[in-house]
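First up is the structure itself, then whatever we jot down about it.
As you look at this complex, bear in mind that one protein chain is not there, while each of the others sits in place.
We just call them A and B in the order they show up, numbering each chain from 1.
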Amino acid sequence: MDVQAISPLVIFVAAITTNNILLTNFLGMCSFLAISNDLGSSLGLGAAVTFVSLCTAPLNWIVYHWLLVPFHLEYLQYIVFILVIAAFTQIVEMMIERLSTPLYLTLGIFLPLITVNCCIFGCALFLVIRGYTFLQSVAYGAGCGAGWALAIVALAGLRERMRKRSKVVPELEGPGIALILTGFMAMAFVGFSGIVRIN
Amino acid sequence: MSEVVTGVGVLSAVSVGLTVLLLVAEAIFATYGECEIDINKGERTFKVTGGGSLLRTLAGQKLFLPSGCGGRGSCGTCKCKVLDGGGPVLPTELPYLNPEERRTGIRLACQLKVKENVRIEIPADLLSVREFQAVTERITPLTHDIRGLRFRLPEGETVRFKAGQFVNLVSKPYGDVTEPTSRAYSISSAPADNRALELVIRLVPNGLVTTWVFNHLKEGETATLIGPYGEFFLRDSAREIIFIAGGSGLAPIRSIVLDMIERGITHRPATFFFGAVKLRDLYYVEEFQAIAAKHPWFRFKPALSGDETGHPWERGLITDVVARSYGTLDNHEAYLCGSPGMIGACVKVLTGKGLPENLVFYDKFS
Partner (left out) sequence: MKQTPELDRIQARMQPGILTMKGFLGSDPRPLAEILAEDLAAVTAAGVTHAQIADRLAAITRQGTDLMEREVKVEDRFQVTVRDDRGLLPSPFGDGRFAKGDTEVADPRTGRTFRWNDLTLHLIRDHGFYNGRGSDYRLEPGELVTVFGIAPAAPGA
């Protein structure tokens, strides 16, 4: 199958559903487990991750194809991608702080965390491995972020509801039950398979 | 080989490019212009360039709030009260603030960014602890191994301290000594003399800082002083005062006595016992005699423990002199400054005469 022929729209939908980066690749678990306690924070972090991944995916595509490939330095991709992501996160933080104080206050603590979010980094690596075009990368970046946001918001909703309705065995409270819920969610997302296929 | 060079080159280029990008972004987004910081309702104000954290901005003005983690927001010791201009409390501060602190406007100085004029309140002690680049105005030999030093503060600067407090004097590298070193010395001048600081320093054999003071520091040179610090100062009460000092321990007692004169405290009888071994170890005698002649509440009693004769002073160890000067100590307060041995022995004598230990004050210079 010719990867480059897949429509960016398909890639976007697939990245959210069948190829959800969190529920199929289990990337970005640390902040996923830590923040999913609270619905409001999950929404904020989800939005921030989506934004950063949407911007860094094309940025990393440019750096990779225009800089690393011509110089045959593909092996440097890990360190270069991290640099790009870190710098970009800084800029986003500065922008948000200057432009919207309320948003900065909601996201404040999560923004720096995005630098080390595996989801963003994984997204950059996948688009290289799968050989996406520039447009496909934009779509994939947006999809990855949106998929991650969907997963964390869904989990936060579940956890919030469970706190009110159900009794969890004390030993499983916190990360334990969150991991079990994530497992169920991953299985549920298998139901999407067949809608779209990108690999 | 060339692969290594291009690798390093490209990586450097990427880093430089991103840094430039960040600097540009910072110049565009993180500029807040000039802001004014007001401390303790006008006690001190200064203009700074906004954008930095409050902790760093204050440190830039040589005002050091305590900070354990160095501004990473993980220790919570840099708390200070922000009256206005701090903006809303940040999520990074919340874990370190209890509800009472949130209500009263306590903030973490390392998290709060200076974006507009800020008014804050900090403990007065912190405001007065500063680093001075003072000029060595005068060096006076007081005895064969004690010198008096007078440091003039830079033009326009004043210092606020309580009589009896000490400062740290920082030596510059000299000879084999490659690191600046600092030692604590009591201030011997009066707080009213607030454009200068006087110290009394005794040469310690092999001492890093005192050797620098005696052999290297010259009049006219600048020296670094940090302070004031210390809990050794006159307590407010009506009790009779016993001052006991040995050697360079005279310094804070002189400051306290001069301050009492300045403030017109005349209702408290005070006796100053100054212990030394030989006549050559006594100094500032005329000054204290003059004070005693002019102020009936003050008595000056030097005591020599050596076997010299033909002097008008008390003879014997300072502890013995104090012991035979008093009966029961029922309405007294004692202020001691000197070596650990002298202080230990004096505390024993004083408490033996019924003086409660909490009325004996001395600085341990810990």
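Keep this in mind: contacts are C-beta pairs under 8 Å (C-beta built on N, C-alpha and C of every residue); 3 or more make two chains touch, one makes a residue touch a chain.
Please read all numbers here as calculations on a predicted model, not as lab measurements.
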Chains in view touching the one left out: B
Chain not shown: contacting residue from B:V177, B:I226 or B:I261: B:V177
Chain not shown: contacting residue from B:T92, B:N194 or B:T211: B:T211
Option touching the unshown chain, where B:G50, B:G73, B:G148 or B:G246 are the choices: B:G246
For subunit B, residues in touch with the removed chain: 175-179, 183, 202, 204-208, 211, 246-247, 275, 277, 305-306, 317-319, 338-342, 344-345, 365
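The working rule: only the chains that are shown with their structure count from here on.
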Geometric centre distance via CA averages, subunit B-subunit A, whole Å: 54
In the complex with subunit B, residue positions of subunit A that touch it: 63, 67-68, 71-73, 76, 79-80, 83-84, 87, 90-91, 94-95, 97-99, 101, 105, 108-109
Subunit A-touching residues of subunit B, taken from the complex the two chains share: 3, 6-7, 10-11, 14-15, 18-19, 21-22, 25-26, 29-30, 87-88, 90-92, 113
